[in-house]
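Here is chain A:
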Amino acid sequence: MFLELQFVLPEIGLLALAGVVIGLDMTLRRAARRSLGWVTAAGLAILLGVAVWSALRPAGDEILGGMLRADTLAASFRVIILAAAMLSVLLAMGVEGLADRGEAYALMLVATLGMCLMAAAGDLVMLYLAIETTSIPLYLLAGYLKRDTRSTEAGLKYFLFGAAASTVMLYGFSLLFGFTGETRLAAVAQSIAVGSMPRVLWIAAAMLVLVGFGFKVSAVPLHFWTPDVYEGAPTPITAFISTASKAAGFAVLMRVMLTVFTPAVAPYWVGVVVAMSVASMTLGNVLALTQKNIKRLLAYSSIAHAGYALIGLVALSPLGVASTLFYLGAYVITNLAAFAVVIVVARIVGSDDIAQFAGLSRRAPMVALALMIGLLSLAGMPPFVGFVAKVFVFAAAVQRGYIWLAVVGVLNSIVGLYYYLIVLKVVYLYRSENEAQPLPVTAPYKWALGLTMLGILVLGILSGPWFDWAIRAAGSIY
Partner candidate 1 sequence: MDFINSHLLSLILFTPTVAAAVVMLLPGAQPKLLRWVALLASLVPLALSLVAWMRFDMFAGGFQFEELAGWYTSIGSNYHLGVDGLSLPMVLLTTLLTPLCILAAFSIQERVRVFLALFLLLETGMLGVFLSLDLLLFFVFWEVGLVPMYFLINQWGSKNRDYASLKFLIYTMGGSLGLLLAIQMLRMVVGTFDLPVLYERWPTLDQSLFGLPIGTVKTIAFWAFTIAFAIKVPVWPFHTWLPDAHTEAPTAGSMILAGVLLKLGAYGFLRLVLPLYPAQAQAFAWVLALLAVAAIVFGAFAAWGQTDFKRLVAYSSVNHMGFVVLGIAAAAWARGTASAADAVIAMNGAVLQMFNHGLSAAGMFFLVGVLYERTHTRELDDYGGLFPLAPIYGGILIFTSMGSLGLPGLGGFVSEFLVVRGSWPIFPVFTAIAMLGLLLTGAYVLKAIQKVLHGPVNARWKETALEIAPREVVAIAPLMVLMLVIGLWPAWLLNVINAAVSRLFG
Partner candidate 2 sequence: MTFPILSIIVFTPIVAGVIILLLPAERKGWIRGVALLASAVALLLSVVAYFSYDIPQGGYQMVQKIPWLPAWGISYHIGVDGLSLPLVLLTGVVMFTGVLISWGVDDRPREFFGFLFILATGVFGVFVSLDLFQLFFFYEIAVFPMYLLIAIWGWQKTREYAAMKLTLYLFIGSVVALVGALAMFFASGLHTFDMLELERAGFSGAFQRIWFPVVFFGFGVLGGLFPFHNWSPDGHVAAPTAVSMFHAGVLMKLGAFAALRVGIMLLPEGAKVHLPWIIFLALVNVVYGALIAMVQTDFKYVIGFSSVSHMGLVMLGFASLSREGYIGSGLQMFSHGVMTALFFAVVGMVYDRAHTRDIPKLGGFARKMPVVAIAFIVGGLVSMGMPGLSGFVAEFPIFLGVWSAQPIVAIIAALGIVVTAAYIMIIVRRVFFGPMPEEFEGHIGDVTPLDKLALGVLSFILIALGVFPAWMAPLVASGVNSVMRLLGGA
């Protein structure tokens, strides 16, 4: 029992941390509450350390009566999620209306807890609970800025679509349970393998489940909420949703699709996912081309990135799983860097319009450089991590003979490059009237930018050990 609990130490820690934050929130004076962010971030940093340690240990099997799986894949996703949470908290520390609100940090912690459990869930019930634990705080956070109508609208929209998707997914779960009589994923899979469920039904179940997960990862055609929510939600929350939540979504997507609907038995969903991948990449990139708002642009780009990550899934191979995992790690860290710059700029200029980035390279050369590195990494340029990540997913596709899919990905990355370059053009080329005024960067953002830059470069240049790690994690499924 103790050994089993050892694995969930980070989750326990998250809960405790949330308690501490709420407690402090009630006791501290309003002015001092700003430091809650530091407390949260520091706590998350420690938990991150624990999570890394636990991921490096030999993988365990089912724990807590099959509720959770203590494997390396879960542990690795947890590392990504915790890192994303920590950075998002840092980003929240400069935003009025979030920075001094203990409950906001607490909600983020609870959502993080839900995500960690999503990644590790080994049972349908646990899975559903985890998803809801994640979703509800996120709905609240998206609508957190009550005076901002766009934020409220974002919260409501996210909630409505989320609830609907969740219902559909739940229906899929019930089909699985109803026919197999099992809730544990492994048992469900076994039951399907021996033919306890008519083919039509498990195909239907797979589709219903895909709807729920597709919503989480914002893959086309379940992406429609993304731009509005991303634009309306407070930017740190947008960053959080677009990274941690997406990573968690992929964790369950891979686990459920690859273990329950084992390709050996039920490969029919693969075509659908291929279509989703192509559609996500293409639509995301093409729509991003015309965006004037940096958050909407990043929203569409995040849809496109979901598409790239899906390539790894459809490869149906250890390499595929590893490449998706690596891709998500790369994406999370890079996207957070981009959002950090967005917040730094928006705090001063008060707008998310791309046009407002004019003259940034003169006002704040280092921030401009960071944005450039972030966007180039998203575009897939070496020596940044986005490049290796893309190479890995394309390689996974080529290995399985999906050369055309790799080519589609490649062409899409060119479109991607185009709109990232447009942003950089504004940053470096255009002048603005106030370019003489420097742009202040407060400590949390210095940390956030420093850490993400470090991550982008280290993962990009010394990708070897990290990829080995991803391969080990993929061993949890294969």
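Candidate selection criterion: all candidates are chains of the complex that A comes from, given by their letters.
The rule we apply is simple: contacts are C-beta pairs under 8 Å (C-beta built on N, C-alpha and C of every residue); 3 or more make two chains touch, one makes a residue touch a chain; residues count from 1.
Owing to the predicted nature of the structure, the values given are computational and were not obtained by experimental measurement.
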item: Touching partner of chain A in this complex, picked from 1 or 2; value: 2
item: Candidate 2 contact footprint on chain A (complex, rising order); value: 361-362, 365, 369, 372, 376, 381-383, 387-388, 391, 394-395, 398-399, 403, 406-407, 410-411, 413-414, 417-418, 421, 424-425, 428-429, 462-464, 467-468, 471
